[in-house]
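Missing here: one protein chain of the complex. Every other protein chain is in place.
Order as written gives the chain letters A and B; numbering starts at 1 within each chain.
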Amino acid sequence: MSQAEVKPPGPVVEMLDVSITFGAVRALDEVSLRLLPGEVHALMGENGAGKSTLIKALTGVYTIDSGRVVIDGVETQFATPAAAQHAGISTVYQEVNLVPNLTVAENMLLGREPRRLGRIDRREMNRRAAASLQALGIDVDPASELGSHPIAVQQLVAIARAVDTDARVLILDEPTSSLDADEVARLFEVMRRLRDHGTAIVFVSHFLDQVFEISDRMTILRNGRVVGERLVEETTQLELVQLMIGRDLQVLERLDHAAHEATEETSAEQRLPVLSAVGLGRKGSLEATDLNLYAGEVVGIAGLLGSGRTELARLLFGADAPDTGDLTVKGSSRRRLRSPRHAIDRKLAFCSEDRKAEGVFGELSVADNMLLGLQASRGWLRPIPAITRSTLVSEFMTALDIRPADPSLPMRSLSGGNQQKVLLARWLITEPDVLLLDEPTRGIDIGAKTQIQQLVADLAEKGMSVVFISAELEEVLRLSHRLVVLKDRRKIAERPNRGIDVNDVLEIITGEPGGLVEKEWADA
Amino acid sequence: MSITVPEEGLLARAARFSPPRRYLPVLGTFALFIGMFGVGGIRYEGFADPQVFLTLLLDNAFLIVLAVGMTFVILTGGIDLSVGSNVALSTLIAARTLELGWPVVAVIGVVLLAGTLLGTAMGLLIHYFDIQPFIATLAGMFLARGLCYLISVDSIPIKDETFSAIAFGSITLPGGYYLGWTAVFALVIVAVAAYVLSSTRFGRTVYALGGSEPSALLMGLPVAATKVGVYAISGLCAALGGLLFALYTLSGYSLHAVGMELDAIAAVVIGGTLLTGGRGFVIGSLLGVLVLGTIQTFISFDGTLSSWWTRITIGVLVLVFVVAQRVLTRR
């Protein structure tokens, strides 16, 4: 709505109505983006909003289906990332794309090394690298090996390389996710310097405070569409988050209240927790966190991408080893879970947010995917008897309405929603006491989503303890009895889900009161 | 992280250029070699004679050249199983063409061309069709061995005078010591390879490929040319090694150099080059070959030790280096 106020002094890059379709998924739907020289432009959106697809469309990794890309007034379509780089559009990815086994200077000048009589002139190379680094205020010995430096420094070197190719557009994809506060400050200093020299910088980050500190303008994406283009100074964090996560109220209003009342009478505190974490934490992913889970209760975890919501679930399951803290399962001996195996033996189950990389076995059949969890805990010498197999499979195919209803199909032929149901079935078959669900409804159609939400409510009613993580606050609020709010890898609030609405949660996260909020800060 | 954008004093440069981690494996190999030679010198009379060392170079000249080519391949994270068969093929082509009365220059040209072509073909398969280096070079190994049998099943002696002259030629060093021409040639190859790897764009791209191929691609480096190039170089080195082997044995035979690819790989690993690529030096591979040669010298001096201890010792050394590298890179 504030678009009219942004008067372009001639954009370097203009993407107009760009669309990209992958199979049946429309990853970008008529998205437009303008980059002006001398600005930091934040690209905002939750997972799957289309940020990285947009970047890849610009830099020639993906080919666009329709729409135009205009660079300096000339319509262009880059065939390769190298071509984009040549035209002055450099990208620095979250995972540093340099080679750790060479020196800092070599990494900066690889492919463009200064030569004398065909021989690489190391002295000149180090001198040039040192000069570029100094110009950016980066304090690194150019002759040292890149891999010997922390990721933050490598990130800065990657930026130095990108800038050194005379980049007029610098794209930084999540550059701060592995940096601490001091390192972020250094990065921002470099970014400001570049901006003041006229470089257009695209900044992708999920840290709101950082976005508001460094950016001038932002484009907000949701589900492959642009939902807003704003000047940062005219936008509040609350507005931004509302745009990013959107509203999705039509689903499942009937679940709204029934679920919450369940635990009202049996006050949670009087019972023994099924699982209790004290001071659970891991460097770089989550600060020490306390959490108790009770039978028959859904605990919702709210927080933005990068807030630590996934990390919390992984620590609870032993998928990552915690550095600190203790985990007690059913009041048993105080021991940390060393591995998922260990957690499964103690009746925990975990559905990862990354279905494809961490859940699905594409080439195996649906039935095998479903039974793998149970089979793994039985060991290979004790196969599940054929009768049990078919009973379990058909029972869960029906109960979860998995389609097509043919358990012998390879898993990869199923839709995302049905794959998710198969993964849920995998864990339900192991009859867990605690079910950790990380984004179980992401990227699946509305019908399957409703069914999974209903299932979660039913499971809790039957006495299971469920942790429900989702980027969609409505969904979290609708399902959970208790709400835990995370921000910047810390637990910032925990309260019963009574009379809380989305705005209250957003206020907790952004710290910007829309009304009066009393905060329950966790002891950290 | 100290910043010194210095006037490059030689000392300062020396100090900066010895970051322990990168050179640790090679230093280890060097220490091992010195240690073995020292122990040999104490235990056996005549072991410490410099001529023993010079003979070591002569006896292993072909392996040194093979290991140089293998170093290029392994630095990119690949492997070349075909070099042993390629050596055999080269000896046979040389022996056969000499038998047919070709001039020596043409013989050498044909041998080098054949070896390089074989290497290039494997490189093309690996890069353009995504066939694993292990399998593609396995095919190359079979192909070269099969071609050997097509040329001749029996051993062909080499009677050419130029060849004999080169084979027995040596330069005399002060003190009455002598070094065979073939050994000198191998050392020159090592020097050239070391220069290419450390001081040319091609060489640095080899390291970059071994560090991370996707990164190298995103950095706009000539990945295809480099990847095919290292296999071509390995093929060329195998052909050179084959010529040296033909000089060493003065024969061409299809059963020459069976399993020599393993020796070359072992020498590279013992020389401190990481089998996963990206780290290592040609000089290390030279030292690796010398360590292998010293083991053999040890056994021949001892007389009571049996030859199989060579293989077992090599295996143990490979194990030690692989595990040590694993520990070093894990951190």
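The rule is simple: contacts are C-beta pairs under 8 Å (C-beta built on N, C-alpha and C of every residue); 3 or more make two chains touch, one makes a residue touch a chain.
In this section, contacts and distances are computed from a predicted model.
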{"item": "Choices \"Formylmethanofuran dehydrogenase subunit A\", \"ABC transporter permease\", \"histidine kinase\" or \"phosphoenolpyruvate--glycerone phosphotransferase\" - which one is the UniProt name of the chain not shown", "value": "\"ABC transporter permease\""}
{"item": "Touch criterion as defined above, residue of A:P383, A:P404 or A:G447 at the omitted chain", "value": "A:P383"}
{"item": "Sole contact to the chain not displayed, among A:Q85, A:Q375 or A:S465", "value": "A:Q375"}
{"item": "Contacting the left-out chain in the complete assembly, out of A:V31, A:I71, A:A84 or A:I344", "value": "A:I344"}
{"item": "Those residues of subunit B which, in the complete complex, touch the missing chain", "value": "79, 125, 128-132, 134-136, 138-143, 145-150, 153, 254, 258-259, 262, 265-266, 275-276, 306-316, 318-319, 322-323, 326, 330"}
{"item": "Sites on subunit A contacted by the missing partner chain, in the whole complex", "value": "317, 319, 339-341, 344-345, 350, 352, 357-364, 368, 372-373, 375-384, 408-410, 413, 426"}
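Everything below uses one rule, namely that only the chains that are shown with their structure count from here on.
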{"item": "Complex contact set, residues of subunit A against subunit B", "value": "81-82, 85-86, 93, 97-102, 106, 110-111, 113, 115, 118-120, 122-123, 126-127, 130-131, 134, 139-145, 148-149, 153, 161"}
{"item": "Complex interface listing, subunit B residues touching subunit A", "value": "1-5, 8, 16-17, 19, 21-22, 195, 199-201, 204-205, 207-208, 210-212, 214-216, 218-222, 278-279"}
